[in-house]
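Shown here: the complex without one of its protein chains, the others still in place.
And then chain A:
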Amino acid sequence: MGDPPPDPEPPSQPTSSSRNSQVSERRRSRERTRPLVPEELQQIPLDPQILRGSQEVLSNQSNLRGWPQRASLTPNENLVFQAEDPYVNPGFSAEVQPQAYLSEGRLQASHNASLMLPQLQQGEGNLFQQLESAYQGSPADLPGQFTMYQREDLPFSQGTQHGPYMRDDPTLQFSPSELGFMSFNMELPEPEPRELAVQNAKAYLLQTSVNSDLSLYEHLANLLTKILNQRPEDPLFLLESLNRTTQWEWFHPKLDTLRDDPEMQPTYEMAERQKALFGRSSSGEGEQEMEEETAETAVPNIMEKAFYFEQAGVGLSSDESFRVFMALKQLVEQQPIHTCRFWGKILGLSRSYLVAEVEFREGEEEAEEEEVEEMTEGGEGMEAHGEEEGDEDEDKATDVIPKPTWKPPPVIPKEDSRTGTNRYLYFVCNEPGRPWMRLPHVTPIQIVQARKIRKFFTGYLDAPVISYPPFPGNEANYLRAQIARISAATHISPLGFYQFGEEEGDEEEEGGAGRDSYEENPDFEGIPVLELVDSMANWVHHTQHILPQGRCTWVNPLQKTEEEEELGEEEEKADEGVEEVEQEVGPPLLTPLSEDAEIMHMAPWTARLSCTLSPQYSVAVVRSNLWPGAYAYASGKKFENIYIGWGHKYSPENFNPSLPAPIQHEYPSGPDTIEMSDPTVEEEQALKAAQEQALAAAEEEEEDEEEDEDEDQDD
């Protein structure tokens, strides 16, 4: 292997030059004016392997350093080279090409790794000289070098891998140990400036343009390929138009009008996902599974409800409803769910949300809750510490920074899970087939802020909600807050379906705050549909109303919890002027709809029969005018609520976002801070004169008094 040629430098030059010529031949093919060399022509058919080897070099466009690239070319360029062969013979100036690669082949055969490395860094200049010297190089060595080339090529192919390109020629695999051995042997002379320049030039050519993925190198390769394939009459004349055509074709793949386009990917992906829905669960097989499934599951009968809603003219199409059903079934299998209901669909700008309202089994959910609470409590503890230390530091400092008088309003604690607004857990997914994501519990401040803003949902749960007043949370929180508001406002049931439990002590304890639980009435007989439509008193809300505070049960924000008492003794003193906060009261649970407030002289609910043509089989449908998209139906003993819409409340006026707060005063203005104009000279003199007069008057008075006294004494 390592036969260092006697003359490192001259062979290196021609090799690199020949390589350079190959690299740049396409650019310079028309610029070359080399003398023909008859000897070279004879040797053209000799070395298919060298041909291939040298071609492979050029194909390696990702990296210039390292041997492997020298030795490989794409088949394309291979063809080009071969195509060029006969073309060259008639004496075209590009004849140097065979000369070039032949010489390279010969020279490659005579080199070892150490020389190839510096050659890669050779500059562009003096190509002509190099070629000539290469040409004079070692023609006689060809046979022997050929064989050497075969052997030598192998070790170098995986040489110093500087780039991502991995050669896939199986003959070029070998162990690094050989490489190590070889590199040990060789000396690495200083990279020649010309080689370096060549490498830089090639790297520059391979740079991809900013606007596209195309590099100049590729484009030129395509252009020359095209020219050589088409063989037009006067290629130089047509060069510019061909250039433009090649560029255009790169970006506009030809569409065959007779054949169909390759088919669309996104629909395939979606179908794959939904196919997974339809597969049976892997646990259990055969009869056992059938029995399990026919037993009661938490999954509701979506298809039946969809049928009734369809009678009302509301709802998703039947196949989409079925997919929702399968998705809910999947959810029930994945999570420990006690009851589940399809709450509805919230439409978004990019994607929509399918919402499922679930209740976990007892004890399941609390594990996650505790983790979250611990984290938040830990955070608060740290913050409190920080504050105390900060206070001490401030006292010690000589310059006391004035403390801001603004105190953040007390944080109203969120309701516990399974009570109030957090009674149910909500899962959302964008499409049936996609994974269900759990929404966090809602806090009162989020509900309060959600009432003030109006934003469309984008479909991505982690999207920020940018608004004024700022919403504390991202889209997942905003979605949850809207779901809470819609549930509280529009979930209704026929009168009598739910009744209060039989605990009578509740009213006295809670001070009239109302009961917050109900149960199904087993004796419910159903109300005739016509009566349901006629009077709104036959429907009741079965979710608690949300107070202006943001909770269902009122909490006095000024009550100190234990933590606060530990921290803020100073705060207590400051709070002497406690405002008395009135308890907020909302309508109690199971209030009939007839008590709902009107909007602009308009009833908040509209009730219809689903079909006037056949009233005996119709369903009573109630539509909310306050939350467009909220519907409820009832027929016999069945009823259901659904919401399909954008998630916004109806407002007769267009929405105006609230204006930002007025600019705060920076400092109280007074004589200290306000610039006063200095008194003018006249004023000063006038003042002086007045003062003198006053003095003189005072003296006179004194004198008068003294005289009086003297007179008195005299008398």
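Note that a residue touches a chain if its C-beta (ideal position, glycine included) is under 8 Å from a C-beta of that chain, and two chains touch if they have at least 3 such contacts; residues count from 1.
Assume contacts and distances are computed from a predicted model.
Student: What does the UniProt entry say the missing chain is called, choosing from "CCZ1/INTU/HSP4 first Longin domain-containing protein", "GABA(C) receptor", "Exosome complex component CSL4" or "Radial spoke head protein 9 homolog"?
Tutor: UniProt protein name of the non-displayed chain: "Radial spoke head protein 9 homolog".
Student: Tell me which of A:Q311, A:Q335, A:T553 or A:S635 is the one touching the absent chain.
Tutor: If we include the chain that is not displayed, A:Q311 is the one touching it.
Student: Given that one chain is not shown, which residue among A:T245, A:Q334 or A:S350 touches it?
Tutor: For the chain that is not drawn, the touching residue is A:S350.
Student: State which residues belonging to chain A touch the missing partner chain.
Tutor: 261, 264, 266-267, 270-271, 274, 310-317, 320, 345, 347-352, 456, 459, 600, 602-603, 606, 610-614, 623, 625, 628-629, 644-646, 652-653
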